[in-house]
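Worksheet: one structure, shown below.
Note that this complex is displayed minus one protein chain, with the remaining chains in position.
Moving on to chain A:
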Amino acid sequence: MYNHPVYTDNDPQTEHSTLNLGPTHPATHGVFQNVLEMDGERIVSGVSTIGYIHRAFEKIAEHRPFYQITPLTDRLNYCSSPINNMGWHMTVEKLLGITTPKRVDYMRIIIMELSRIADHIVCNSILGVDTGALTGFTYMMQYREAIYEVFEEICGSRLTTNIGRIGGFERNFNHIAFAKIRKVLKDFNYGLKEFESLFNRNRIFVDRTRGVAAVTPEQALSYSWSGPILRATGVDYDVRAMEPYSSYDEFDFEVPVGDNGDVYARFLVRNEEMWQSMRLIEQALNKIEKEDSSIFHADVPAFYLPPKEEVYNNMEALIYHFKIVMGEVETPNAEVYHAVEGANGELGFYLVNDGGRSPYRLHFRRPSFINYQMYAPMSRGMLLSDAIINMSSLNVIAGELDA
């Protein structure tokens, strides 16, 4: 009646089976498809298919003025949108030769480091979920929520923030925002300690992650890896330290590196980066108190939209408003590459400008795209369950992968 073959352990397994992992598998946390050739539980080979949520941002950007590209960058790595926003703003500022006031730099550092913490919280706690520990995830999510409340207080939105403008911020931080930032620091100090004591020496977690998907520094560099996963292999490349932007050079922080580039080392590097981010925010909060508290943007009327009430009542503001909206402002004819340390690695903006209101060509160097290409080759010979946690620890974000 039933014609299905039934295999026992003694039967020779002569055939490999094909497994479609994705595009919408719950264990992959995003739209990732990998067609795996399996020999039992082991992966023989794999092919990654990407592009499921490709939205042609680079093409759209060629038709938009600079300030309207910020919302596009939100949708790259949507776990840490503010870093993308500010990376883009700094690229345009570099092109236009705008120097931002120190207070703006410190405000940016606070926001960027908060979003780095939010991103690492997601990655590390999801890694816990994938290894079977849901508790850490449920506790850590409340700190991400607290960070999103800071964003909400500052710019009104939480996930796709569109925070900041070319030249600075759209409005000043109020005292509630500062109070919330301080509360995040205070609470998360305790929360991260608890998270670390739950995982770092947990026998099950360490057995599950130690030695899994270990990558040598040579391999990682050959595949152009960057960010925490490169640092986990022992290469101390961090854009914040190598090419300091936004006054990072005034700050005291360390670049943590791992030993053998496995999932456990990546986990530890991300945890340590969260501690360093908190150090940076604390220093920035101290430095910001010494600055003039009314400054929140550079004095660049030709690129920074004036407040609405001034547009209605002030001739000069109205002219600048008109010029910005209609794109009548001259821009230099130049090429610029600017990189920031995104949560996943070097997030670069290659902007070719021809003097117009929108880029001639804009290319995003997206760390997730470049980091993910080693996934299928490195999965060869790996257990399927190890490949799942390997993907978690790469922290590939579908929006950034597909742009």
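Just so it is clear, a residue touches a chain if its C-beta (ideal position, glycine included) is under 8 Å from a C-beta of that chain, and two chains touch if they have at least 3 such contacts; residues count from 1.
We adopt the following convention: contacts and distances are computed from a predicted model.
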item	value
Omitted chain (choose from "Iron complex transport system ATP-binding protein", "NADH-quinone oxidoreductase subunit C", "Glucose-6-phosphate isomerase" or "Urea ABC transporter permease subunit UrtC") - UniProt protein name	"NADH-quinone oxidoreductase subunit C"
Of A:Ser45, A:Thr160 or A:Gln373, the one touching the omitted chain in the full complex	A:Gln373
Absent-chain contact - pick from A:Glu37, A:Glu170 or A:Glu243	A:Glu243
Touching the absent chain when the full complex is considered, from A:Leu19, A:Val129, A:Val206 or A:Ala334	A:Ala334
Absent chain, residues of chain A that touch it	50-51, 54, 56, 58-60, 62-63, 94, 219, 221-225, 235, 237, 242-243, 326-327, 334-337, 339, 346, 348, 350, 352, 360-361, 363, 365, 369-370, 373-374, 377, 402-403
